[in-house]
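Here is the structure we will look at.
Missing here: one protein chain of the complex. Every other protein chain is in place.
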Amino acid sequence: MIAEVKDSISIKFAGDSGDGMQLTGTQFTDNTALYGNDFATFPNYPAEIRAPQGTIHGVSGFQIHFGSFEINTPGDEFDVLVAMNAAALKDSLKSLKKTGLLIVDIAGFDKKNLRLAAFDPEEDLLEESRFSDYHFIKIDISSLSKEALKEIDLDPKQKDRSKNMFVLGLLLWMYGRNLQSVEDFIETKFRKNPLLKEANLKVLRTGFYYGETAELQSYKKEIKAAKLEPGTYRNIMGNKATALGVMTAAFKANLNLFYASYPITPASDILHELAKHAKAGVQSFQAEDEIAAVCAAIGASFGGALGATGTSGPGMALKSEAINLALMLELPLLVIDVQRAGPSTGMPTKTEQSDLLFAMYGRNGESPIPIIAAHSPGNCFEAVYWACKIAIEHMTPVIFLSDGYLANGSEPWKVKDLKDLPEIQPVYLSAEDTQEEAFLPYKRNADLVRSWVQPGTKNKQHRIGGLEKELVSGNVSYSPENHQKMTDIRAEKVALIAKKLPEQTIMAGAKSGKVLVIGWGNTTGAIKSAVLELLKEAKEVAHAQINFIHPFPENLANILNSFDKILVPELNNGQLIKLLKVAFPNNKFYALNKIQGIPFKKSEIKDAILNLLG
Amino acid sequence: MIAEVKDSISIKFAGDSGDGMQLTGTQFTDNTALYGNDFATFPNYPAEIRAPQGTIHGVSGFQIHFGSFEINTPGDEFDVLVAMNAAALKDSLKSLKKTGLLIVDIAGFDKKNLRLAAFDPEEDLLEESRFSDYHFIKIDISSLSKEALKEIDLDPKQKDRSKNMFVLGLLLWMYGRNLQSVEDFIETKFRKNPLLKEANLKVLRTGFYYGETAELQSYKKEIKAAKLEPGTYRNIMGNKATALGVMTAAFKANLNLFYASYPITPASDILHELAKHAKAGVQSFQAEDEIAAVCAAIGASFGGALGATGTSGPGMALKSEAINLALMLELPLLVIDVQRAGPSTGMPTKTEQSDLLFAMYGRNGESPIPIIAAHSPGNCFEAVYWACKIAIEHMTPVIFLSDGYLANGSEPWKVKDLKDLPEIQPVYLSAEDTQEEAFLPYKRNADLVRSWVQPGTKNKQHRIGGLEKELVSGNVSYSPENHQKMTDIRAEKVALIAKKLPEQTIMAGAKSGKVLVIGWGNTTGAIKSAVLELLKEAKEVAHAQINFIHPFPENLANILNSFDKILVPELNNGQLIKLLKVAFPNNKFYALNKIQGIPFKKSEIKDAILNLLG
Amino acid sequence: MQIGELTAKDFASDQDLRWCPGCGDFAILKQVQTVLAKLGHSQEDTVFISGIGCSSRFPYYMNTYGMHSIHGRAAAIASGLRLTREDLNIWIVTGDGDSMSIGGNHLIHLLRRDLNVNLLLFNNEIYGLTKGQYSPTSKKDLITKSSPYGNQERAFDTLALCFGAGASFIARSIDREAKHLQEILIQTNEHEGSSFLEIYQNCHIFNDGTFQNYSDRSLQKINALFLEDGKPLVFGEHQELAIKLDGLNPKVVLKDEYSLEDLWIHDSSDRVKASILINEVDTQENFPKLFGVVYKKEKLNTRSNSPNKLSENYLLDLLKGSNSWLVK
Partner (left out) sequence: MQIGELTAKDFASDQDLRWCPGCGDFAILKQVQTVLAKLGHSQEDTVFISGIGCSSRFPYYMNTYGMHSIHGRAAAIASGLRLTREDLNIWIVTGDGDSMSIGGNHLIHLLRRDLNVNLLLFNNEIYGLTKGQYSPTSKKDLITKSSPYGNQERAFDTLALCFGAGASFIARSIDREAKHLQEILIQTNEHEGSSFLEIYQNCHIFNDGTFQNYSDRSLQKINALFLEDGKPLVFGEHQELAIKLDGLNPKVVLKDEYSLEDLWIHDSSDRVKASILINEVDTQENFPKLFGVVYKKEKLNTRSNSPNKLSENYLLDLLKGSNSWLVK
């Protein structure tokens, strides 16, 4: 029997937080990547380390959408749902496509699980008739896994924990994959524990062969490799791409990298990643709090390293005062904000785009700072690279905005060739300035940028600080006219960066038309898929996703002027749109907002566009 | 000889920071107040405790404008300049009106002083011909003062320090005042030091009689008492009015007042004032930093007191995270920001209006908070009273914006009758809610306000926190739909406050016309005087000064719609105007910005209006 | 409220416990609930304030008033509540990250001011909630997510830090010793002033067994020194070891070789002894760790707080000021 060929498949793995669904998801993703499909993923898990077992609250899910053509989102709905227990089913069934495939682990539907998921424990939830809309496969995964391990000397709990490997094996079989990448992973992970290694391999293979045995061939599908631009690809998550982007920027600028941070979800993984490279020349520093972190980074920049710091919303609040200091000092500083749902502690594991105006205005006084936002997991690399470039070349703090969805989501990423990246040139003292008798720390170049002169440089001793500085000399000044000039210069200096930015591009659609959808951050996939679909329906719609929010790219005005209406979807109450309205008062902007801790659906964007098209 | 009657006079006292000019100014002001003139003052001094003597940097100035009609500003230029030394002359002469009166202390123009003020020490700076434009009086005040004290056993330094009393005496004589208020002041201040008391009184009188002796009668002017609305008046500074306003609000709401703060210029005086009333029932708490201060205030509010905290720009940055917590907790919290020139440490003793967008957006997540700005020293009282009222009645943090100029400036203030102030009614549990079995901490009234149930209340135990809360129950919730609802409710709750606000009024001019000048904060005086002058010239211009910035008063839209053009002068790069542009996209706004650490001049506003009138 | 009227259950809220199975927090919760019931506290007069962290979820599980605030700030919030509400029984629950890292400043200032609150520091030597980074109490060389090559930083000596800050009550217990924990909780609650109680708490997921030396009954015997006022400092497999001063220097000796008077008798009110216990015995590897009430001093005369309300006359006088004038 030959498997049906499909363009794309979306799968959701859902189970209790202890069921290992994240691992199943990431392993399936890696395998998918190696197989050559394009894909997008969306992990979604509770805030607790081990949330209450069996409850809705404890459900951990991982969604992957893979295909033989360009994949932009994890999919509004999924083709396949694997539900390891009753709570997972309850949580996710609503988004399984009608006629989709539902796979359940019978063991997760006992009375206890039903009760915990607030079902009637007496009813037969798995009765076939209830799921007649779907393709429905019930498997007693837990006992099959245990059965497979009966020879192995592990306690029942440990055995039970391997059941996610069964799921993984089964699904890999279903999409015609081989087990190589997962086997390699298991070999490495359990190098020191042969028993666990054997157990995991065994259950993985049991799942893989189960499909055959249980005659599930009819569910097999083939999704051909995607036609990506030639090159070397890897699967990458946003936080990892961010870490690599910063490292690459430091390398290209020939600077030491110093990353100071205080752990906070969802930014911590950047610290974890950079800490791994301590022996290779990356310094990471876990500070006592976010204030100390940003301050340490400023100290490092003062000393001539690339000082960087990363956090999420509440931590941004704490860093605000010191970011403002860096602005006055005119030193490079990278500030990463991996946004999460607020306000206050909010929903720390959920995503949102609601720190933009905070990044823009979150400091006392007139304090303009460049803002750059990544718009996909892989794009974190380039976007943060640009953030570093601007910080270094313009001697300014730069705020880089990512978010929880980008941070943990992943996609295939074409590995960058270092040569293809723009150069980064720190502004050191020019030869002629070096000769000058009196050193003037606030003398500026044509971009209004002062030079970076580091302690240790002979005869250039100088003092900088947060008090207003005198033009050129940098001495403290309280003169009214000087303050006006310096305020103007600081604004102009940031405005001038626009000249150095890459042009804003159109991601989909024509250069002019009725509706332009402008997005930033994680909305890319939903917008792009919606626009592509409407383009197929011959609608006059286009899509632009902006990386550079402050300043805006110079050609943005032209792009906006080429469309009648502009839709601005955001996972907030309308933040970018406020900046656009002020900057481009003559264009017509329409807001589409959602604040639910989860990304837009393609359909939501589509509806909004159709609405505007009238 | 009968003194010439004038409408108003503006005097600038300028000297070294050690010369006691601030004291001279405030004493002259108190005397002016008692005499019945209207007035406005503007103290302006260096950041250092004792700035370098004799230098421009060390000049301390105090400007007072007083008159027999309404006085709105300290005056763009002054009629009289008292310059105690060369630096003071250099600093201030440019703003003395042509044909104005210049009084100098010869002793402050010796070679040393000339050198320190960067004049040529060899030249005769005080040569009459240089000042032929002005009325010019040279007095050797220092030696006259010392002479008067030759019988008194004080060291020369102490004697020299009394010379400001000479100036005060002379000027009081010039404007037909009596010495009573100053003598009373000296009696109290030097109660414990009879020698100093005698010395000060003596020099004061010497100055007073000097005018007679030296035949300066021709400079005498009479400024009749102003016709103010009947009532009891006092001279009040902005920070003092703020402190009194908060106390009054606590009293009217029948709450304990807890004010937690960390010292910072120019907010510290509010702490100092409130600390004075420790024995009368005001609790003040100097916390270890601004974070602790706002947190302690939140703790106090949780316990049922009116929790308040105050600071300036850099301190606001530190408070941001906790303000956001208060927003989630939905507890009353007053946050006072006495703005100063930024960014970073900036120019701490200078004024600016550049924290507005920071107040509006300076928090992670969607975090709407009401913002109220005072617009004159006396208005601080009412404005902060309203801020407390809103915080208490709407269970929300409120940001109250003052600034350095309002904080230290003073004006006559009609003492409020407690009965005339609107009531403040804390939202306690209703009788019917008290009966209910299950207590629901996030149940809301018609204004979407939850009840304030304090620890100690039986059977209403509950837990609140910064995580997203479930509608009504207040339990932690990660539900997407719930987050959307709560975000909407938090926005709506603040928007609804607009219904409770007093109507926006027009301060000067007609209800419609060509140009409306909209201001906020300390720009009141300059705008009003400019508009009044233009009204005399029959120009179609009006002035509105807004207290309530978030939300805007409901009738603001109507007012705006009644004018062709709207001018928005601000001591920043355009902040209110951004909010107005987004809120009222169909009106035509024009910015007038100045960032020099000093207030607008009437003439600057006038020019801008004339420009718009075409 | 009469002693004995309420039970531990009455102090339990209706919320599901959301700690990992095996977490030491459960045991501490139970002991706190038990002690409150035992002491006859009323639910409505008791307040728990926490920061952020696994430990800081504590207030949700207490049927009292509570606030789960922001990271590191519980002590500051509690200070404001304490100063305005003399009547409440106020507890702070915090973690080693919450109070010793980001909240270090509020901790030392709370101890300096000696406000009357009970601070329970759940020390698991790790950041639990953020999934396992080292904390300022983590052991040297500990491998964590943020120290993949081992923690390179020196840990705080927790008791020494608090002693240096001027704490008036310093004690330690451990999640696994229910009875000891109860006893110490009672003393913590009784002390007037800022009571600092460190509780060693096992993080089963990210730092399992870090306190095994003190929780495992047999290891405990040699590694833990349980202090009791008036009793000598003895420990060891068979309680055969004791600590004694050799000049100024504490030394481990065989108990039976000395008479009782020659041994070090614990006196929690002795500042010099406490200083040596805390700075020397508790910080050096060759000594056992201290458990129990290490130091306790009588409440100093610190800031008085007598909140009351403004009187109308006072306010009216103040509004009018001393230099007002009448316009008719």
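To keep things simple, chains are lettered A, B and C as they appear, and every chain counts its residues starting from 1.
Here, a contact is a pair of C-beta atoms (placed from the backbone, for glycine too) under 8 Å apart; a residue touches a chain by one contact, two chains touch by 3 or more.
Quantities reported herein were computed from a predicted structural model and do not represent experimental measurements.
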- From the touch rule at the top of the page, work out which displayed chains the omitted chain touches. A, B, C
- Message: So one chain is hidden, and I want to know which residue out of A:Asn235, A:Ser312 or A:Asn587 touches that hidden chain in the complete assembly.
- Response: A:Asn235
- Query: Thinking of the whole complex, not just what is shown, which of A:Leu81, A:Ala292, A:Val427 or A:Val494 touches the missing chain?
  - Reply: A:Ala292
- Message: Using the document's definition of touch, tell me which of B:Asn164, B:Ser181, B:Thr309 or B:Thr345 contacts the absent chain.
- Response: B:Thr345
- Note on the structure: Answer key for C:Leu17, C:Leu142 or C:Ile276 versus the chain not shown reads C:Ile276
- Message: Please output the residues of chain A touching the missing chain, sorted low to high.
- Response: 30, 33-34, 36, 181, 228-236, 244, 247-248, 250-251, 254-258, 260, 277, 280-283, 285, 287-289, 291-292, 295-305, 307, 321-322, 325, 329, 415-416, 418, 455-467, 475-476
- Item | Contact footprint on chain B, counting only the chain that is left out | 48-53, 55, 57, 262-265, 268, 271-272, 275-276, 278-279, 284, 286, 288-290, 314, 344-345
- Identify the residues of chain C touching the omitted chain, counting contacts across the whole complex. 101-105, 108-109, 112-114, 136, 152-157, 160-166, 245, 248-250, 270-273, 275-276, 279-280, 300, 302-304
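Going forward, only the chains that are shown with their structure count from here on.
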- Task: Find the geometric centre of each of chain B and chain C from their Cα atoms only, then give the gap between the two centres in Å, rounded to an integer.
- Result: 45
- Any idea how many Å lie between the Cα centroids of chain A and chain C? 39
- Task: Please list all residues of chain C that touch 2 or more other chains.
- Result: 52, 70
- Task: Would you pick out the residues of chain A that each touch at least 2 other chains?
- Result: 57, 314, 344-345
